[in-house]
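Moving on, here comes subunit A:
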Amino acid sequence: MGYCGEGAPEKAKLMALLEVHNLTKYFGGLKANEDISFSIKKEELVGLIGPNGAGKTTLFNCIAGLYPVSSGKIIFSGHDITALKDYEVARLGLARTFQVYVASGDMTVVENIMVGCFMRTRSRSQAKTRAEQIMKDFKLHDLSDYILSELPVASQKQVAIAAAVGTDPKMLLLDEVAAGLNPSEIEDIMATIQHIHYNMEITVMLIEHVMELVMKISDRVIVLDSGQKIADGNPETIARDPNVVKAYLGERYVHEHAGELT
Partner candidate 1 sequence: MEALSSALDFSDFPRLDMIIAGVLGGLLVIFPATPHSAFAMATMIQFLMFSLYGMGWNTIGGYGGQVDLGKAQYVGIGAFTTAVLMVRWDVPFWVSMPIGVCFAVIWSFIIGYPLFRLKGHYFAIATIATSLVLKDIFEVWDFVGAACGIEISPIKYNPPDFLHLIFKEDIYYYYVILGFFFLGILYVNWFRKSRLGFQLRSIKDNEEVAKSLGINVHWAKIKTYAIATSFVSVVGSFHACYIKNIEPEDTMSLDISILIALMAMLGGAGSLWGPIIGAGVLIPLKSYLKEWLGARAGLIGIDLIVYGAIIMLVSAVEPRGIWGIVEKVRRRKRN
Partner candidate 2 sequence: MKKLFLLTLAVCLVACWWITGSPVIAQAKTVKIGAIYPLTGGAAAAGRELKAGAELSAKIANNMMPGLDMDMAKNAGIKSLGGAKIKLIFKDHQANPTLGADLAKKLILDDKVDGMLGCYHSSVTKTVSAVCEQYGVPMINGTSTSPALTTRGFKWFWRTTPHDKWFTKDLFELLKGLTQGKVKGVKAVPEKEISNLASACEKTEWGSHVSSIIKSLAKEYGFNLRKSLLYTAKAPDLSSEVRSLKAARPDVMLFASYTSDAILLVKTLKAQKAKPKIIWGQDAGFEKPEFRSTLRDSIVGILTRTVFLPKVAQIKKVAGQVNALYKGKTGNDLGGASARAFTGVQTWVHILEKAGSTKPADIQRAANAIRIPGDQLVVPWAGIQFTPSGDELGQNVLGSGLIGQYQMVDGKLVLEIIYPFDVATADMIFPFKWF
């Protein structure tokens, strides 16, 4: 469908925020990402799915500047961030969370979020007020003074997201925020993500295994399999895409149940 013929503000809203061109990443011999290209528009909520070892997290790390890419180009809001260090990328407004985030040390919840806020301000008081604001939005204010590492995983993930939001980013990369959470916690996380996306107007890209979550909240889903992008479209089409099904269920199953899916 073409977006042509719409208003200027619309245009501004819909121009690409993140563009990835032919990104390829090798680890020594093995190919983690091969020739991946996609672009994400402002205020989109994109899901990135794929079977284990498909190279989703590697892709994130390349975008966030944790790994140097082997070849390809990454543009974020007009800047070429291919060669930038991770903290430089973060300062440009591309925040991310980690798949396994083990909090250690003695920092409290509020302090953790303040670290994020300190990226934009030097003043402690400003950072503090901002952090408190965020905690209110995330319904974390009653946890404020607890040591993070002593809280349950769910809260830790919430705080991690909150800290990332504290850097007030244009875009947020969420890596398996729902992994290892129970349904009700997943509900909360989902609410949080949607809050970030709709109320805070932050573009979100998330890796997720919990399908109902992805399918429910994503505007668009990108599917990786063994390092390659095999599909890209809205949830409904993805769900029916034979490649995707193959990727998830395997060749044989698809052959046996041919016909059931069309």
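To be clear about the criterion, a contact is a pair of C-beta atoms (placed from the backbone, for glycine too) under 8 Å apart; a residue touches a chain by one contact, two chains touch by 3 or more; residues count from 1.
If you want to know what made the cut, all candidates are chains of the complex that A comes from, given by their letters.
Predicted model only: the values in this text are computed from it and were never measured.
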Which of 1 or 2 touches subunit A - same complex, any copy: 1
Contact footprint of candidate 1 on subunit A as seen in their complex: 64, 66, 85-87, 90-91, 95-98, 101-107, 111-112, 114-116, 118-119, 122-125, 127, 147, 160, 163-164, 166-167
